[in-house]
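Yeah, one chain of the complex is gone here, protein chain that is, but the others are all in their spots.
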Amino acid sequence: MSESQATAVYNATSSPPRPPVIQMLGIVKRFPGVLANDHADFEVLEGEIHALLGENGAGKSTLMNILAGLYRQDAGMILLRGKPVTFSSPRDAIQAGIGMVHQHFMLVPSQTVTENILLGLDEPRFLLRLSEFDRKVAEVSERFGLKVDPRAKVWQLSVGEQQRVEILKMLYRGAEILIMDEPTAVLAPQEIEGLFTTLRAMAAEGKTIIFISHKLQEVMAIADRVTVLRKGKVTASGVPARGMSRAELARLMVGRDVLFHLEKEAKTPGEVVLSVQDVYAENDKGLPALRGLSLEVRSGEIVGLAGVAGNGQRELSQVITGLRKCLKGQVWLSGELVSNKPVQFGIQRGLAYIPEDRHQVGSAPNLSITDNVIMKSYNKEPIAHGWMIDMTAATRFAEDLKEAYEIMAPTVRTPARLLSGGNLQRVILAREISGKPRLILAVQPTRGLDVGAIEGVQRLLLAQRAAGAAVLLISEELEELISLSDRIYVIYEGQIMGQVTDGNIEKIGLMMTGTPLSQIETGD
Amino acid sequence: MGQASATTGGLNRWLPYRIRFEPRMKEVPAWYPLAVTIGAIVVALFLGGILISLAGGDPLRSYAHIARASFGNLGVFSDTLVKATPLILVGLGCSIAFRMKLWNIGAEGQFFLGAFGASAVVLTPLLPPESPTWLFIPVCMLAGILAGALWGFVPGFLKARYNVNEIITTLMMNYIAVAWNNFFIYAVWSEGGFQMSRMFSRSAWLPRLADYAREVPLFRGLTVHLGLVFGLLAAVVVWYIVYRSRWGYEIRLIGDNPRAAEYAGINIRRNTILVMMLSGALAGLAGMSEITGVVHRLQGSISPGYGFTGIIIAWLAKLNPFAVIIVSILFGALILAGREIQPSGIPKMIQGIILVSLIASDFLLRYRVRIVRLVEEA
Partner (left out) sequence: MDPIIILQAGVASGTVLLFATIGELFAERAGVLNLGVEGMMLIGAMSAFSIASATGNPWLGLLVAMLAAGLISQIHALITITLQADQVVSGLSLTFLGTGISLVLGEGLSKAGTISLLPNFSIPLLAQIPLLGPIFFTNQSILVYAGYLLTPLAWYYINHTRPGAHLRAVGEHPAAADSLGVNVQGLRYFYVFVGGVLAGLAGATISLAISPGWFSELTTAGQGWIAVGLVIFAQWDPLRAAFGSYTFGALRRLILDIQGPTTLLGLRNPFYYNPYWGFFLQMLPYAFTIIVLVIGSREAVRKRLGAPAALGTPYIRGERGL
């Protein structure tokens, strides 16, 4: 049985005899169509940093949401310091000392830090008495070295500060066990180091930390022990992190040896396809988001854009596609000005756009696959027929794409909402690539996909590079950027800090936190 | 399991089941939505029956009366179709706006303006009274359509330009339309101080089946008029627009996901205005058809709430143009027969109950209701 071979059981005899604080036994959680947790066992010791490792969709967050009282298991039991407990709501879990910091912050933007921290508490009873509680919050934040202004409104805070508020929220409630769900996803490398320092300090004070991640190197850097989940099952339980090699953990995580490097043929880039020149733009709040940004992408190359989320990536992709006003500067596509033109203008000139959000932007959930794939070609021959749409041609087009891109669905009439994430992404890629684009603007194209689907998407991008398209890949996954890109620009607060061609992760990290390349090179 | 019953008390021990809602991950079979819809209507009629009894009526007799008074013979069925005619047009207008998630609640006002536009042609008069029917009909149609479209344009423009909530604006426009018509009925076109205009000249009437009774004796007394043909043709046109045209594709895409539509380069503002105008135009045509086909003069009471019933019809028909026809006939029957039912609010109440139960039943299309045992399966 390959399953049992892959399951490694280790005894934690080498570590000092600390009592288990949490034991989850035989947890089963079913969602419609998915078995998210399949008799999963999970054990955490007092005062340790325990990583829960697994790829996207392995059931890590589900398991921890059960522990945090947000979901209820279909079967199995939870022991807290040896005693069985049931949590019917997050409130129960928090009262038992278990707090969770979610991947997507659970903060009310229009309220102050203190108001957010007090949310759901019994104290104060009726009147808010904010000034009094501002002081209490400040005390806690000082004690744990989590600096943040209690009176600030959450929407005014940076992502790193918001994370601190989340942690404070749990500490204020006296949480002894802190679950961190992918806490590094939104941080720059240097900020991650700061977070790790905080976590280690908290562990030293006796707090127990569960660290959910799919990033191997982080897990190896922070965790005492690791539990690995694959497809809802535990494949390694409580392994000491130091004793494992990266390849071993990776195999436990994905169940087969992973290719860390994609085959990429050498190619000399051609003429400039996309040229962004000194572009200024505002974000939705009317604040400057792009401040004199310039970059270039040539045909036959993949250019990466690295950066912490919220530094202008979204606005840049919107300016290029024409969805956002460009206040100053120009965007040229193969020698034609496309900035401040209707969206159609770019589409008709071979601009393909794979948006960050498949569901919110990239697709229409209740329309059929056919309707979704003709989104960019419904007004062109052969699908358009004068004012009308030739449904036979549209259906044929959709069926061809369904076969060529291996979209798994009963028929092309199936509504998009019934497709899995990977299949939906294939629908979007099929639509965008079938137009033989000159420029592909791909924003986080693999986010939330499983390993097989990620590989598929990456191969498609490489194939487009080989076919001579220019690809601008905007991503927060540094590993992906480095393995796919020929060059990487780094964006920080709406400006390009510099570019690297050798995938030097340290330089990228410094630029992501605001040090221009020129300073890095002279500073050395 | 012990742990579950420990927290939720003894109930679980005796009844170890829980109702669970699960989102549907597969398409439902084609018959299912229809079955749910019919089921919802049956439940609604049942609930309505309870309320009628509470108000001192006899539900069975009320329902039987409705059926007899609307489908009993050819004559009353023709009257039912006459009531259904404006409903078809208004329902189509609402359906196309709702398709784009534009909540046009102003069909009633657009209907009034359509009636006003047609009346203006006859009463101003824009055409001399001795003009032939073939000239009157298209000119009145055009006037009704334009007036309705104008009434749709205002909220459409405000929505597109200033992002003003169209629900409230369309509704407010209803009240303004009623006052507008009243001004003309009382002050301008009043006949001898009565609160109505003079009767239109015969050549401005839409032809009725009864007009051909001499050639076809069967048609004697049948009130069905040309407006029904407008309605049926409009359904075909709307179907083609929605499902087969580029514009309809844009409407469907905006309705389902406006951000995706924006991303596909579709002009949402322009479509907002155009769709509101089309929606208003159809309601305006309904007003024209009613005024030239049935009432033959401008007066205050020309609509027992056709504009609002059209909203229900569009929803009940799941925005499908052909289903709008069938549903309109059923509601036409309800309005026709409802005139004689006491208390007079019953038809309106039944409409409300049907709509409520129908919206609630939508849940069954999106979710499966499962009863699960609280024990772990082996």
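A and B are the chain letters, set down in written order, and residue numbers restart from 1 in every chain.
Simple rule for what comes next: contacts are C-beta pairs under 8 Å (C-beta built on N, C-alpha and C of every residue); 3 or more make two chains touch, one makes a residue touch a chain.
Bear in mind the structure is a predicted one, so any value in this text is a computation, not a measurement.
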Contact partner of the left-out chain, one of B:28, B:76, B:168 or B:232: B:168
Touching residues on chain B - with respect to the absent chain: 23, 51-52, 54-55, 103, 105, 158, 162-165, 167-169, 171-173, 175-176, 179-180, 182-183, 186-187, 308, 311-312, 315, 342-353, 355-356, 359-360, 362-363, 366
Missing-chain contacts mapped onto chain A: 31-32, 34, 61, 65, 68, 70-71, 89-92, 94, 100, 102-111, 115-116, 118-121, 124-128, 169, 285-286, 359, 448
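Just so we're on the same page, only the chains that are shown with their structure count from here on.
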Separation of mean Cα positions, chain B and chain A [Å, integer]: 46
Residues of chain B that touch chain A when the two form their complex: 1, 3-4, 6-7, 22-27, 240, 243-249, 252-253, 256-257, 259-265, 267, 368, 376-377
Contact footprint of chain B on chain A as seen in their complex: 28, 32-33, 74-77, 84, 86, 88, 321-323, 342-347, 353, 355, 360-367, 371, 374-376, 378-379, 384, 387-389, 391, 410, 414-415, 418
